[in-house]
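Only one protein chain is missing from this complex, and each of the others stays in its spot.
A and B label the chains in the order they appear, each numbered from 1.
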Amino acid sequence: MGKKLLRAVAASSALALGLGLAACGGDSGGGGSANDEPGEKGGTLQYLQSFLYESADPQRIYYGVQLAQWRRVLYRGLVAFPMDSDPEKATTPVPDLATDTGTVTDGGKTWAFTLKDGVKWEDGSDITCADVQYGTSRVFANDVIIGGPNYTLSYIDVKDYPGPYTATPEQQAEFEKAVSCSDDNKTVTFHFNKPWADFNQAAAGMMMVDPYKKSFDEGDRSKWKVLSNGPYKVEGGVWDKNKGATLVRNDQYDESTDTPDQLRKALPDKINWVVNGSDTAGELFNDRLIKDAGDDQYAITSARVTAQQLPKVQSGPVSERYVNVVSPFTDYLVMNHKKLTDPKVREALAVSLNATGYIKALGGELVAEPADSIVNPGTAGYKPNPAFEGISDGEGDPDAAQALLKEAGVKTPFPIKLSYPKTPTADKAMAVLQESWNKAGFDVTLDGQGDTYYDVIAQPDKDSDVMWAGWGSDWPSAMTVIPPLFDSRPNISKTTCGNDYGCYESDELNKILDEAANASNVEDQQAKMQEADAFLGKEYAYIPLDNQKFNWLYGSKVTGFTTTAASSSYPELGLIGVSQK
Amino acid sequence: MSSSTEPKVGGEAAQSVVDTAAPVTSVASKSPMQLAMARLRKDKLSLIALGFVLFFVVIGLTSPLVTHFGWIDPLTTNQDLVDPFGRPVDKWGGISLSHPLGIDSIGRDLMSRLWSGVSLSLFIALSGTALAMILGVVLGIVSGVTGGWTDAIIGRIIDLTLAFPQTLMLLALASTGLIMVQKAFHTPAGNPTAAVYLIVVLGLFGWTGIARIVRGQVLSLREREFVHAATMMGASKYRLYFREILPNLWAPILVTFTLMMPAFVSAEAALAYLGVGINAPTPTLGNILNDSISYADLVPTFFFIPGFTIAAIVVSFNLLGDGIRDALDPKGHQ
Partner (left out) sequence: MWAYAARRVVIGVMLLLALTLVTFVLFFASPADQARHACGKQCTDEQIAVTEKALGYDKPVYEQWGMFVKGLATGREFPADPELKKTHPEFITDCDAPCLGYSKTNGKTVNYLIGKAAPVSVSLAVVAVVLWLAFGVSLGIIAAVVKGSIIDRGIVGLTLIIYAFPTFFLGVFFLKFVVVKWGILAYPGYVSIAEGGVANWLNNLLLPGMTLALVFLASYVRMTRAFVLESLGEDYIRTARAKGLTSRRVLFKHALRAALTPLVTMTGIDFASLLGGAIITEQVFAYNGMGKLTVDSSQAWDLPTIIGIVVVAGAFVILANIIVDICYALIDPRVRLG
């Protein structure tokens, strides 16, 4: 249940920081559209991207933005999320390559999809069940296909399967029984070893069961090759990690097998996808969009407007090309439970937190809004966590914290090491937290870290006491927030605490999570999740900081600029076109 | 004046500093001190530079004191003085009587931050320079005295050090380097370790130039008769060389020192830009400037005040170094 976790979270929160810690916003709730001009076909869209992909191979992609946007242009899935302004609809899968959203039998343990007729690869060959089977099998080759999501490994009913490259014929046969094809090579059936109720949501949001053509596979060398089945193809067939690529129309794509209005309008004839992974690139891209000269008039960017650029886009003509939306990303602090074992100390940290000052240091209300739970308000079943009432929008109460520390009987000043991904903005925001905690009897050391931050804080033996982190649910269920972050069973092993950065372990919590997973209906499940969140709040396992807001700029000749829940509040590429007037 | 390579990190900068300083080594030491002082006193520009250098040194030395007494406060935030975008509410970057140089984007007093920053940056540059000098003098003498294989090996180590892409190594090794420093010197985690890392690294990449000069001096002295005589009478070679050579070396050491200091101040700033060095919220010149970059055109005072402070330090140290060199060797340089 709820295994759909996109690296978007880790990655993009790191990115958010890279561009000025959480830069974005939300006057218009779910779908921020500022440009209602009906899109027209044709023209060239410039896409300015300020971070580097880790791969162009569907089974290795894990960035949320890339998964969402490449679904619209290059890789169709069995099912996909529609471009709907209603967040709930936008996170309910609809058929894409398959004729329906999947047939479930055996209490969620068996899922079957039938491929549509006429769906083709860019080389003109048909997409078959064997391709889906092969794509699914690649994920098992851990030594070659590194980096992508691997949830299927624990679900697909097969033992000791090493992936297609090194499997013996017997192992391969066993796998092909677990993921089987019908005789006409059209229907694929997944057999799981336990129920996977929302498998089709995982299939829509990630690409681990996407088709892959066997004759195209070159193992490690396939990392940047693209064989498209969507409306565009990559010119030259290879994605350049540091430069990007030009996307041109794929003449083998048949619109009649698709639902363009729902899934991908594919308006521009060409997309000039420019990648620049430099730390300064995002700011430069938005400087260019503010200027709106030449080709930049036809440009959108994956880089958010930085807090320091915001004053320039609030008025004048540029403000008409500016969108501010609430994102599904929530930032929080998590305590290291191996070091801060006393809940009173954790509570003291929470009550003395200057949350208001923190948000102001990030860039104010356009960049972030106070968060009162780790569950984002856009998530169904969201309920403010009672433990953080008055904390999330307060300036901290040092006296109360001092009393708590006294009660705990610890020596003050109590030393705290606060770790976070380092940027100039983050440095300042953390300095505000430091100041408020120091007043309350802590002695805080700031520990700004580089790009390997999330790897470092996942380690069980780190010496951080408190860690900053960001998370986003990819479809609106708290099941994609609390279990992946606090359930110790999938997270904690000898060498890592996984996404449970604080190495939090509680049988009591795990029991509530199990009850939620086995709940018979959504309401009960939501109630259980709220119970779990309240439990974490009482334990002060984490402190919510803010819900990020996204600030987007786009060129003056761009049409249909929208963000949806399906695009995680990033630009919805499937709707965007360029004006040729 | 050094021909600094682009990232201006230690080694190369220091190396060329020493190259241009080399001519001084030939100065005979009759009564050079008095002569040089007399010449220096006449050099108005150098005297002004000296004034600035003294000013910055005083700033650096008094910083712990004035912080202790609360006269400056580099850490306290005043968020009510800035708007949500981090711009000071008042004009001119929030410059006022209580904040003579304005405030930063969370309302911290910029003058206080610069005051502490100068102190820490100069301390790091000074320690790095001192380490480089000690390493250079010791290895130079060992190299020259021992000769043979030792000399050859030290020579190759110098070549190796110069061939290393230093900024790359600094960046790539920063995270592990910090852990190694912590293990080797048992420094407290965090900023003390970061400072020691910077100092060690600057020193390790900066010693080669002075080592070459010292070695040259040793070689030229080796042939002198009194040295032969002394060694034959059983005097310790090393003691002899340290006693005989060091007095001859104060001139190049002084010049190299004055010119290496500003190079290391720049190096600290460059490293701060690349995210290596002292952690927030402790101010150094480098991280104050780095903090201000995204505000450069929004609130120019954030950007220009620390930038000009660094430039003033670098210029005044360089002019003073030039002045000392010219005073010691009036013919060699115009």
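Here is the rule we go by: a residue touches a chain if its C-beta (ideal position, glycine included) is under 8 Å from a C-beta of that chain, and two chains touch if they have at least 3 such contacts.
Everything quoted here is computed from the prediction, not taken from an experiment.
**Student:** Out of B:G107, B:P252 or B:G307, which residue would touch the omitted chain in the full complex?
**Tutor:** For the chain that is not drawn, the touching residue is B:G307.
**Student:** Of B:L171, B:A194, B:V214 or B:V255, which sits in contact with the chain we cannot see?
**Tutor:** Candidates B:L171, B:A194, B:V214 or B:V255; residue touching the omitted chain: B:L171.
**Student:** Which of A:Y454, A:F486 or A:F535 sits in contact with the chain that's absent?
**Tutor:** Touches the omitted chain: A:Y454.
**Student:** Pick out which of A:N276, A:T564 or A:S579 touches the chain that's been left out of the picture.
**Tutor:** For the chain that is not drawn, the touching residue is A:N276.
**Student:** Which parts of subunit A are in contact with the chain that was left out?
**Tutor:** The missing chain touches subunit A at positions 10, 52, 55, 142-144, 146-147, 150, 165-166, 217-221, 223-224, 241-243, 276-281, 284, 287-288, 291, 293, 450-452, 454-455, 458-459, 493-496, 498-499.
**Student:** Provide the residue numbers of subunit B that touch the chain removed from this figure.
**Tutor:** Looking at subunit B, the ones touching the missing chain are residues 1-8, 12, 16, 156, 159-160, 162-165, 167-169, 171-176, 179-180, 262, 266, 269-270, 273-274, 286, 289-290, 293, 296-297, 303, 307, 310-315, 318-319, 333-334.
We adopt the following convention: only the chains that are shown with their structure count from here on.
**Student:** Counting in whole Å, what is the centre-to-centre distance of subunit A and subunit B, each centre being its mean C-alpha position?
**Tutor:** Whole-Å distance between the two chain centres: 45.
**Student:** Spell out the residues on subunit A that touch subunit B in their complex, using ranges where they run on.
**Tutor:** Per the touch definition, subunit A meets subunit B at residues 20, 283, 306-308, 310-311, 357, 360-361, 363-366, 417, 422, 424-425, 427-428, 430-432, 434-435, 445-448, 450, 452, 463.
**Student:** Mind pulling up the subunit B residues that touch subunit A in the complex?
**Tutor:** 75-77, 79, 82-87, 104-106, 108, 174-175, 189-191, 275, 279-281, 287, 290-291, 293-295, 298
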